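Of the protein chains in this complex, one is absent; all others appear in place.
Order as written gives the chain letters A, B, C and D; numbering starts at 1 within each chain.
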Amino acid sequence: MTAALLEVAGLGAQYGRVVALHDATLAVAAGELVALVGGNGAGKTTLLRTISGVRPASAGSIRFEGRDITRLAPARRVGLGIVQVPEGRQVFAPLSVEDNLRLGAYARGRERSAEGLARAYRMFPALRQKRDLPAGSLSGGQQQMLAIARGLMAEPRLLLLDEPSMGLAPLLIAEIFAAIADLKRAGATILLVEQNATQALKIADRAYVLETGRVVLEGSGATLAQNERVKAAYLGM
Amino acid sequence: MIRRREARRGGLGALAAVLLVLPFVLPNTYYLNVAILAGLNAIACIGLNLLIGYAGQISLGHAAFFGIGAYVSAILTAGQGWPPVLALLAALVLNGALAFAVARPILRLRGHYLAMATLGLGIIVAIVLAQEVRLTGGPDGMPVPPLVLLGWSPPGEAAWYGIVAVLLWIAAWLSLNLARSPIGRALAALNASEIAAATAGVDVARHKSLVFVLSALYASLAGSLFAHYAGFITPAKAGFLQSVELVTMVVLGGMASTFGAVVGAAILTALPQIFATFHEYETIALGAILMGIMIFLPRGLVPSLARLAGRR
Amino acid sequence: MSLLEVQSLSKTFGGVAAVAEVSFELEAGHVHSVIGPNGAGKTTLFNLIAGAVRPSGGKVRLDGADITGLAPHVLAERGIGRSFQTPQIFAAMSVAENVMVGRHLRLDRRLLPSLLGMPAVDRANRAARERAQLLLDQVGLGQEADRPAGGLAYGAMKRLEIARALAGDPRLLLLDEPAAGLNPTETAEITALIQAIAAAGVTVVLVEHDMRLVMAVSDHIIVLDSGRKLADGTAAAIRADPAVIAAYLGQAQ
Amino acid sequence: MLGLKNFLAASALLAAGALAFAGAAVAQAPIKLGAVLATQGGPSFLGDPEAKVLKLYVDKMNAEGGIAGRKIELVLYETNGAAADAATFAKRLIAQDNVDFIIGGSTTGETMAMVPEIERAGVPFVSLGGASVIVEPVKKWVFKVPQTDRAAVEKVYIDMKQRAAKKVGLLAGSGGFDKSCTDNARALAKTHGLTVAADETHGAQDTDMTPQWTKIKNAGVDAVLYCGFGASSVVVTKNYAQLGLKIPFYHNHGSASTRWIQGSGAAAEGVRLPAEPVLVARQLPDRDPQKAAGVAFGDAYKAKYNEEPSTFAGYAYDALLLMADAIKRAGGTDKAKVRDALETTKGLVGATGIFTMTAADHSGVDVKSFRMVEVKNGAWRVLY
Partner (left out) sequence: MLETFLQFLFSGITAGAIYALVALGFTLIYNASHVINFAQGEFVMIGGMATVFLADAGWPIWAAAPLAVLLAVAVGVALERLAIAPAREASTVSLIVITIGASILLRGLAQLVWDRNFHTLAPFSGEEPIRVLGASILPQSLWVLGGSLLAVLALGWFFGRTLLGKAVIATAHNRLAAELMGIETRHVMTLCFALSALLGALGGVLITPITLTSYDAGVMLGLKGFSAAILGGMGSATGAVVGGLLLGVVEAMGAGFLSSAYKDAIAFVLILVVLVAVPRGLMGARGAERV
């Protein structure tokens, strides 16, 4: 694992006086799909938000392509290509599907937006039909598609996916994981946070297990899927 | 629960102590006068805090109830020769009825729309009081006969202070009792989530009406007493700025805190007096202090300071 | 006789039918599940039954009595309790107080004794607090009773909601995605809890995506798609229904 | 709610507050003059010039050696016209500042709210409020400078009759000053052989009064009296011109300021109003006893504040004169003696009029002290 795209070292974060993240260390190499699994409140979402810069880090460092970005403003990080698709979809309900997508390319400028749109509609044809409808009128599954497509509009060099399958029907969960696998095949670098550890470990190159704000296990997806502790705690076996 | 009740008793005891000591510390009747006005405002604010702080329903027209209380007392005693206590009760009944009548349609509204509706209601009342010159004396106001209780009339500031202090303590006691009863819990619940409260069996509309009426009664009482104490009232006491001042007192002191309402009322009554000699800097200082407190202690003075004290 | 009877229930929002002509019956004492793709109208159906939303058409009967369009607190009094998809807890209150609010209906709610702080109110509070502790122990939050509810983890909030609903002694308990966002261990706990509640005689209806949970607890499953009832039957029958597989479950199941 | 802790926090705050305003107390001074003026909000058109005059002339008098060798110390409290605040300040002046004399209450409401405390404590008091209720019935310690607003209306009605008006239209703002004026106008119409054919009101800071004017016009009135002040009095005048009305148009003395003429511009031409002599001092004949004092006052005010004094500035000036005169004649600041001296004021030439008080009359000036003026070429012209 040489030339990691993202290196997180000893990262800490807290909400008020509650520490949500302790000394988290992990790395993602270019082209890799890394899964982050863990229970509720383990700090997975906090970790992603700290990487994106919307939560301040209280300790440790974040390096992207070797450059320290720990104190960089969120917008600058998006500019570098660190793009997060937040948990719970969070589309801009009052705006149209296409406006949502165009805002995805906010940091990229107008000219890149047109080709991005075409690419997004190719990938998720259902969105093209609904391009002028308010995003709030889409079904949950379509909103998740839109959220991912919106993230891709920013031409991410590192895509952070937070619980993409949460609250979705089984049929859609399969679709979402297929889409993520497609992205990986196309060369995307992805850090995936998932409750659905079974599926996540299936498609991940490597994975980290987070518990109470600390990284407690690390390994390839397949290895962790066989780990007794992981099996008991996260795979329901 | 047990720990909490002791704290409440401690708070009420401390309030009683302060109320008892205050008249011996204050150097002259002017200070007593400010204390009386603060106490009357505090009574209105304790009621308003039930509505805004506990139930989370904003009112930008609450001075209307204060004004109606004052004017009903004034008109019935001065014009009709009613005994003041009877007039005060009549004001309570009228205010209660009015609040009950408007509560259901108005409290269906939320947030800024509720603020607008209550504001409109308050302004309408203020306009009526200013326009019905024959009844109310118009914008220049009307004189009010002194308070008479069973043939006894409070002779001066000290007696008035006693009356207001006792009523203030009772007002705080009632408010604290209510807050910890199932009704108080239901109010806090509907404040947090109306749908969840309703699902848990709380009749949201009824509880909102109830607390609205209750807060109107507190304001009515304060208004009636103010009218008799001041001996003269004008419609400005029912106006928009007065309503805003009441809300500001509650928020400044700390929402959902009975003692916060008392402190907020005391501070905002005293501040203009403190700044009265600064003249043109008075309004600047007042505005800056309001902003400063809300920016740095957004939960209001008492809860924020209590929290700081608790941290030590 | 069935406990709840839903007859061609419909709800349109701005011309779009969220629930269309849905009918079914729920047998008392059983666990029922409502499943279906996102946007199928499951939560709207819950809201219609629990009174949070007024139906555009159709009837709901509880024990034969028409309860269509009644307010939520009236329905609570009739014995309907529920939880929410995103937990609607009272964040500023303690965990125990949240449950005590659920007990509201069974407490002394007279104004005067409350204002005067009469002993009856204290007694009611004490009884409610004891009852709350019992329920919290049951859902596994016994240790958290005096913590602020806002500080609970997501899964704990879900369980708190169940305890609060149970505090009203419901006959019918509606649970909206009780396992969403839970890990397998927590899901297993919830499964056991639901089974215990049903065993105590409370009729349970859940909306849930976790098929393992649904299949484990349900006596009866209703499948919704685009606001309409697609199928209705036992777990085994639903699992084998080709229409359900195509619209919802997919081949993975 | 952490009761006890909350309460300790609360008490600390209260104590801090009490200390702070104890510190604001003022040291002893020879003659302590208390004043409560509405320098803020709606009635600031009254209180602002009044406060300016008090500051100017207290300094002036002190520079000239004070009153009977004693310096004057001014304790001024400012309100926004709120009666409740004025009452509190009256208590403060009496109980805290121990003043010898009180001027103030720019408005009738403020004055009336101060009266109970002043009567109870017994402090000589000169009000700057306009309504007749202030001195009718006579209150022992209460005197006032302005002619009653009834006198202003009478002056207008006499002029209207001379122009053969029969039906009069009223237009007024909604403040106390405006209401009191219209009340008098309604009450006095009959005795002057006039009928009120239109009676309209506008709100504070309204932006357009053409509907009211349209109704007045449709009522077919022969003359219109406007009772109001401030920005509204300009808007009303401009709307009058906008509608091209030719009805004889009167303002009350609330508009008696150059600011009103300048604001209204051409629209003010031909408008008449009753004004205090001070406003037109230079146009008075030399034999008029008020001329010299009026001119001197106007010049001093203008030199200090770079604006013409309004009618209301003159009220404060006269109140100071009344005080100085009474203290001199009483030979000190003994409150009862000063009060008695005030009541026996005789022929005191002020800016507003020539004051002669009696036990039955605590106002001392009447309708005769008004001058009827008309706007001509952007300036006042005295008619009579």
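We take it that a residue touches a chain if its C-beta (ideal position, glycine included) is under 8 Å from a C-beta of that chain, and two chains touch if they have at least 3 such contacts.
Note that the structure is a prediction, hence the values are computed from the model and not measured.
> What are the shown chains that the omitted chain is in contact with?
Touch partners of the hidden chain, whole complex considered, are A, B, D.
> Where the complex has a chain not shown, which of A:T70, A:Q84 or A:Q144 is the residue touching it?
Answering carefully, the residue with contact to the hidden chain is A:Q84.
> Quick one: which of D:V133, D:I158, D:A204 or D:I247 touches the chain that's been left out?
The single option touching the absent chain is D:A204.
> Which of D:V138, D:A231 or D:I247 touches the chain that is not shown?
D:A231
> Of the residues B:L109, B:L135 or B:A205, I need the one that contacts the missing chain.
Only one of B:L109, B:L135 or B:A205 touches the chain omitted from view, namely B:L109.
> Of D:R259, D:K304 or D:K337, which one is in contact with the hidden chain?
Candidates D:R259, D:K304 or D:K337; residue touching the omitted chain: D:R259.
> Going by the touch rule given at the top, which residues of chain D touch the chain that is not shown?
39-42, 44-45, 48, 174, 200-212, 214-215, 218, 230-231, 234-235, 238, 241-244, 259, 262-263, 265-267, 307
> List every residue of chain B that touches the chain not included in the displayed model.
Where chain B meets the chain not shown: residues 52, 58, 105-106, 108-113, 115-117, 119-121, 123-124, 127-128, 131, 240, 244, 247-248, 251-252, 255, 280-291, 294-295, 298-300.
> Spell out, residue by residue, where the missing chain touches chain A.
Touch set of chain A with respect to the missing chain: 52, 54, 73-75, 78-79, 83-86, 90-95, 99, 102-104, 106-107, 110, 136, 150, 154.
By definition in this document, only the chains that are shown with their structure count from here on.
> From the C-alpha centres, identify the chain that is farthest from chain B.
Result for max centroid distance from chain B is chain A.
> Counting only Cα atoms for the centres, state how far chain C is from chain D in Å.
That pair's centroid distance is 70 Å.
> What whole-number Å value describes the gap between the mean CA coordinates of chain B and chain C?
The separation of the two C-alpha centroids amounts to 41 Å.
> Any chance you could list the residues of chain B touching two or more other chains?
176, 256
> Looking at which chains touch which, would you call it a line, ring, star, complete or other?
Basically the chains just string along in a line.
> For this structure, give each pair of chains that are touching.
Result of the pairwise touch check is A-C, B-C, B-D.
> In their shared complex, at which residues does chain B touch chain C?
1, 173-174, 176-178, 180-186, 188-189, 192-193, 195-204, 210, 256
> Using the touch definition from the top, list the residues of chain A that touch chain C in their complex.
18, 39-41, 138-141, 163, 166-172, 174, 195, 197, 232-237
> So in the complex, the part of chain D that touches chain B is made up of which residues?
1-11, 13-14, 17-18, 20-22, 24, 26, 40, 76-78, 81-85, 87-89, 91-92, 94-96, 107-109, 112-113, 115-116, 131, 133, 174-176, 178-180, 183, 201
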